[in-house]
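Shown here: the complex without one of its protein chains, the others still in place.
Chain naming follows the written order as A and B, and within any one chain the residues start at number 1.
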Amino acid sequence: MLLNRETSGGRWRIRPDGPAKVSGGLAYLTDMTMSGMLHGFVLRSEHPHARIISINTDEAKQISGVHAVLTHLDIPGFNGFGIANPDQPVLCSDTVRYIGDAVACVAADSPEIARAALKAIKVQYEPLPVVDSPEAALKSGAPKLHPNGNVLHTTAYSKGDAEGSFAECASIVEETYDTPRQMHAYMETEGGLFLTDGEGRLTVYSPTQHGLKDRMQLALILDMPESDIHVLSSPIGGSFGGKDELNVQPYGALLAIQTGRPVKIHNSRWESVRAGLKKHPMRIAMKTGIDESGRLIAHQVSIIADTGAYSTLGAEVLNFATEHVIGPYRIDNVDVKGVSVFTNNGVSGEFRGFGGSQTIFAMEGQMDRLAAAVGMDPWELRRINLRMTGDPGPFGQAIAQTDGALQVWEAVRKHPLWTERRSTAPQAPWLKEAVGAAIAMHGAGLGYGMPDTAGGRLRLAADGKIEALFGYEEVGQGLIASLSQMLIERFGFAEEDLRIIIGDSDVVPDSGSTTASRATSMMWQTLQRLEAPFAAKLLRRASQLSGLREEELRLGEGGIWRQEGSERIARYEELARASAEELSCDTTFLYPATSMKRIGAHFIYTYSAAIARIELNTLTGRVKVLQQYHAVAAGPVANPQGYLGQIEGGSSMSVGFALTEDAMMEKGLYAARNLDTYLVPSIRDMSGGIEVEAIEELPEGDEYGPRGVGEIGSVIVAPAIAAAIREASGKWVAQLPVRPEELQQTPPFIAKAVNG
Amino acid sequence: MGEHAVENTEWPIVLHPELPSEAWSMKERYGSEAVYAAGATLLRTQWESGAAILPSYLIDLGSLPDIREIRVEDDWLVIGALASLSSILGNRSLIERHCPAVVTAIRNIAAPSIRNLATIGGNVLSGVGDSIPALLLYDAVLVWQDSQGEQEQELGDWLLRKSVHGAAGSRLLLRIRLPLLQSSPSNVGNDPNSSLRRFDRFHKVGRREAFTASLVTVAACGSFDHEGKLADVRIAAGGGQSVPSRLREAERKLTGKIIGESLLGELYDDIICYYEPQGDLFASAAYRKKTAANLIVAELWQQGSGAGRGDGDAVESGN
Partner (left out) sequence: MSDQSVQHRASYQLDCSINGKSASIPSEASKRLLAIIRDDLQLTGTKRSCEIGRCGACMVLIDGKPFNSCLTMAYQCAGKEIITIEGVAAEGLDPIQQSFLEEGGFQCGYCTPGMIISVKALLDANPDPSEEEVLEALSGNICRCTGYGSILRAVRRAIEARRMIPDVASVDTIKAIE
């Protein structure tokens, strides 16, 4: 179904958080202020790699208006954080490993005084050689960035005998793909408000993708029980994976505790670029062979990921990448080796796609090259090798079976953008229009062996509101809207009946992180489990109240109604008042996982195929996206507006990944330091239309409901653009962002006398 | 908490001279501690990034007389240095009558809100502003205030001296004058009996489709006589940190000639040979050179085949 407002009919709703967002009335956590508050700032390393000889805060402390200057000596608990492996120091003591490493923090009466205090902190560094690439880090004799060396994680997967099978191949393609250091560039930077109540309780107002996890990590750092820490974590002005880890929370917390005053932190963009996470740049070398009929025989892959200074989720991203370099294809002989390497290049971590953007660009690039090598239609080549329903997942693991791959493949095959794709007549001799397509399967959830908790609670509040409590966060994706819609459609509630409670660590259940395209799925699954028991409880109480039998009653807008006729027999407030006994249901379960005992192997996938039509200007070598079509097979659409928004928004991140975005670094220093040099797509870069088709059909008996669509749009467009560039120019693109210099040509009408 | 109070270093004191001589005196008095401020958009960006140190004083030029006006005076189009880029676009029909490429250049600078604040003077004084190649086409003259009063200097001359001798010192830019040419669009365009067909074009190439610093800018204007021979052809190029300049060699080669493939081939080779843009991490000098050569050659080819239209959009499909 083509997804837009018209086709969605009554399912297209105004977001509950909409009015506050369009009026400017919504207070983001970085908008919050409190009287008496101090301003918190962090002093960050001057070098990408150095030993700290000494830190002298005496002068800084002397400045009038400065209330605290803290170093590693002031950390009561564990000086480290990191979701998977807490190897990133809160405040560095002896070594700094990237330009954003934190060395000290201050709280002062005003930002100006705080900045003066930062300047007055004297840190003596002994600069160390900068390890500025994975290759440099892997050389023998390279400086060791961590006690166990410079390798964070290695992966290996093999099936059959890839190396030996190349001999059977009629055609082999080898290529090395390089992808950029993409930045999340959420419009709201990191920050928040931190305060203590004088009785040992700390309140943290700070955006994060996982409030309960932040609480856990802060408890260890501050040496406090979790029950003494209250984290309020939504709403958020964008995250895209960049706010799952802690960022400024430890500093705000430490300063608030030290000073006894509220402390506000709000990162400048400069600081966010300097200190924040980035997508893993990857170098993916592939050697892939097919037989005469186009069947994939052998596929050999090596992945080198630049994970930067600390672990964060680098190992998990590499695991994901190892799985996704295989693609939605049947390949008999596979050999994948991956290594994630520490360097002094910032910190690479969680980023929408989680390794999918890089690997799908590479895999789809191989398929296009193979098709060209044998003169076969690239979409046909994919069909020959496409996974069939019933096939295991990329690692041979059991997965939730759907027809998704074939459905999206077919949708592209018959779409006019594809069927009418032969390059159109150019407006000028140097303009070329062309079309390219790509297909992908993208795993949702954290994968086997990872803590992938899900769950939620429904409750009839004392004031009669139907409360839904979940541990997810509203990062902009429409979580609140989707949850609200699910409740309305499943139970028959009116929107005014609802109170959605998220982002409050004191009250929400552990639903796991808002990541990995899992939240919508898990909310749906939670409601699937809670529907019958919660409805039953409400009806039972209504029955007790009214004397009518439960079978005669149903849930509806505002209260309980008769099944027959249209009489509301009790309002929800009346039900609430009728008894002091709490009426609630909750459930805890795990995100569906595969049985194969391979860490990170996925079970539930979203499938997509996309077409991109581009214009190439050979005078400048520049590429403009004119039009896109996305077919997405992700089960039922929970919230049409949200689904459409995720695909459209994701696609713009993919366009940026392909054409304009690169947080370039030189010797461990960022060359692009703000949004004037780090270029995300402007409205003109995305001004072509995007058509989104949601394919909802699932096999009978599928119990998993809607799959996540938060990431799939962001991993599929870059390879389609690369394919289109090949059509337009005859040139292969193996490095992103696309380099205009490679696509430039001398104008065709110039005489052969030209030396260019 | 300590006793040592910190000096305010974050908010420069703002001075509001009411006469150019007063402004000049203030600058002389405070030297490098004071900067002239028009819209200050570039300055603010440099202060935020640390590329320039926040000065102690801003000399606000906004109260000076006649500093924003745009008008025709005798044979000159006069644009006050503090005319915002938007106000120049607001006077589009006047400016297009005399120097259309300037309008195109300005339309492609930054975005509307920045153009409301940024001034033509600020753009020129950066030494690398995107308006400069267009202004060079029309032989713009800068009018300065210094110790002697008002001084005039050709834009090209200032750029040349600046790259050799450094920035302007205390001199204050008051306005920019553009001579109305005999064959300017205002004289030529509407006359059906005119034997001249005129073109004025500007192109900017950046790193994304809009709202980007330039990598390459090219401007070209001239006219074709009834035989198709080029007359009064002018070409300028710039972009990024390259000092914009007229491509005089190219102009000499083209004058009096008819556009043809081998001429364009020679022109291409010449530009590649003589034009020296500055490269950086985002785009090499080679890319900028080839882009400039491609754009100029393609533009002339298009004009020569009579296909030219609009104000610079054809070569770069419609933005």
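To be clear about the criterion, a contact is a pair of C-beta atoms (placed from the backbone, for glycine too) under 8 Å apart; a residue touches a chain by one contact, two chains touch by 3 or more.
Predicted model only: the values in this text are computed from it and were never measured.
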**Residue of A:176, A:546, A:687 or A:735 in touch with the missing chain, whole complex considered** = A:687
**Prompt:** Given the contact definition stated above, which residue among B:110, B:140, B:283 or B:300 touches the chain not shown here?
**Reply:** B:110
**Which of A:476, A:556 or A:740 contacts the chain that the document leaves out** = A:476
**Request:** Consider the whole complex, including the chain that is not shown, and state which of A:85, A:176 or A:268 touches that chain.
**Result:** A:268
**Item:** Residue among B:211, B:224 or B:301 that touches the chain left out of view
**Value:** B:211
**Item:** Which residue of A:33, A:124, A:389 or A:544 touches the chain not shown here
**Value:** A:33
**Asked** In the full complex, which residues of chain A touch the absent chain?
**Response** 5, 12, 14-15, 17-28, 31, 33, 184-189, 235-238, 240, 266, 268-270, 475-478, 641, 644-645, 648-653, 674-676, 680-684, 686-687, 689-690
**Asked** Residues of chain B in contact with the chain that isn't shown?
**Response** 8, 11-18, 22, 25-26, 29, 39-41, 44-45, 48-49, 58, 60, 62, 86, 110-114, 116-117, 210-211, 319
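In this section, only the chains that are shown with their structure count from here on.
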**Request:** Spell out the residues on chain B that touch chain A in their complex, using ranges where they run on.
**Result:** 1-6, 8-10, 45, 48-49, 205, 207-213, 216, 261-262, 264-266, 268-269, 272, 281-284, 286-287, 290-291, 293-295, 297-298, 301-302, 314-317, 319
**Item:** Contact footprint of chain B on chain A as seen in their complex
**Value:** 59, 61-67, 112-113, 115-116, 270, 427-428, 430-431, 615, 617-622, 624, 659-660, 664, 666, 671, 673-674, 676-677, 679, 681-685, 687, 740-741, 744, 746-747, 749-756
